[in-house]
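Apart from one protein chain that is not included, each protein chain of the complex appears where it belongs.
As written, the chains take the letters A and B, and residue 1 is the first residue of each chain.
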Amino acid sequence: MESKSNLTNVKLGENVKIYDFVNAYGCEIGDGTRIGAFVEIQKGVKIGKNCKISSHSFLCEGVYIADGVFIGHGVMFTNDMFPKATNADGTLQTDAEWTLLETVVEERVSIGSGCTILPGITIGKGALIGAGSVVTKNVPANSIVAGNPAKLIRIIKE
Amino acid sequence: MESKSNLTNVKLGENVKIYDFVNAYGCEIGDGTRIGAFVEIQKGVKIGKNCKISSHSFLCEGVYIADGVFIGHGVMFTNDMFPKATNADGTLQTDAEWTLLETVVEERVSIGSGCTILPGITIGKGALIGAGSVVTKNVPANSIVAGNPAKLIRIIKE
Partner (left out) sequence: MESKSNLTNVKLGENVKIYDFVNAYGCEIGDGTRIGAFVEIQKGVKIGKNCKISSHSFLCEGVYIADGVFIGHGVMFTNDMFPKATNADGTLQTDAEWTLLETVVEERVSIGSGCTILPGITIGKGALIGAGSVVTKNVPANSIVAGNPAKLIRIIKE
C-alpha cells in the first residue's frame, strides 16, 4: 500500500499504517499510529503513539502531537501568524524571514474534521474540538470547544 | 485516467467519471456521477445518479447521497460525535467501540465548498448549503442555510 506515498526521512515506530497519497518528510511517527490518505506532514513534526491522523489533514513544522490523539479529516495546522510569499522588496521569503510558532496537542485530544488551528496554541489533555471550528487561543484540558472562533462549550466530567 | 486512483471493491454505474488521485473502497457510485481529484469515499457509502462530488471532499461510512446532488470542494462529512483514537485504557479504538451516525443527503441538494457536516444529519431535497458552512442540525427541504453554525437564510420559492 505504500507505493503511492512519498516518505522521505520519516522515522517510523512499529505497526504504523500509512495509506496512499501521503506526503511526509523529516518527521517522526510513533508506534501504532495511522495516517490517512492525502495527508502532508512537514519536517520536524513529532506524532506520538496510537494516534489517528485522518485524511486530507496538514501538519506543519512546529506541530507536536502527544499519544492517543485523534486528528479528524481536513484539519489545517498553521505556524506563521502573518504568512507572506515575498518580502516587501518582492524577493521570495526565506526561512530566516519569519517566526515559527509551535503548537502542542496533548494526550488523548480529539480535533474534529474541518478545523483550522491558529499558530502558537496548546490544546490541553483530553480536550475535544468540535468539527469545523477555528481555534484561536489555548484550549483548557478536558474541555469541549466549538465555533469560529472556538469557544468553551463545557468541561468534560470524568 | 484511472491509473493514479485507488478503487477497491467499488460498484460503478454506467458513464461514471473518476479523476486521478481518488481513494475509494467498498462503496457504490450511480450512473453518470463524476468524482473529482483527491476525494476519499469509505466503505458503505452510496452515491446516486448524476451527482458531482468535487475535489478534496471526504465521504465517510454512513453517508447516503441521493440523485442529482452537488458536493463542492473540500467538503467533510463525519459519522462520530465523539471521535477518539484510543479507549480510556490507551488501547486503539476498534469498530465495536463507537457509534456510527448516518447522514442522508436528499435529491438535488447542493453543498457549497469548504463545508463541514456534523454526524447524524438529514439535508432535505433541493436544499442549498452556503460555502464554508458548518451544518449542525437537519436542513429543511428547499431551504438555503449558511454560517457556522449554519442558519436558515430563506426558503427557495419554486
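Everything that follows uses one rule, which is that contacts are C-beta pairs under 8 Å (C-beta built on N, C-alpha and C of every residue); 3 or more make two chains touch, one makes a residue touch a chain.
Just so it is clear, the structure is predicted and the values come from calculations on it, not from any experiment.
J.: Please identify which residue in B:79, B:103 or B:148 touches the non-displayed chain.
T.: Checking the options B:79, B:103 or B:148, the one contacting the hidden chain is B:148.
J.: Could you pull out which residues of chain B are in touch with the chain that's been left out?
T.: 4, 19-21, 32, 36-38, 50-52, 55-56, 67-70, 72-74, 108, 110, 112-114, 128, 131-133, 147-148
J.: Considering the whole complex rather than only what is displayed, give the residues of chain A touching the chain that is not shown.
T.: 4, 6, 21, 23, 38, 40, 56, 58, 60, 74, 76-78, 82-86, 90-92, 115-116, 118, 134, 148-149
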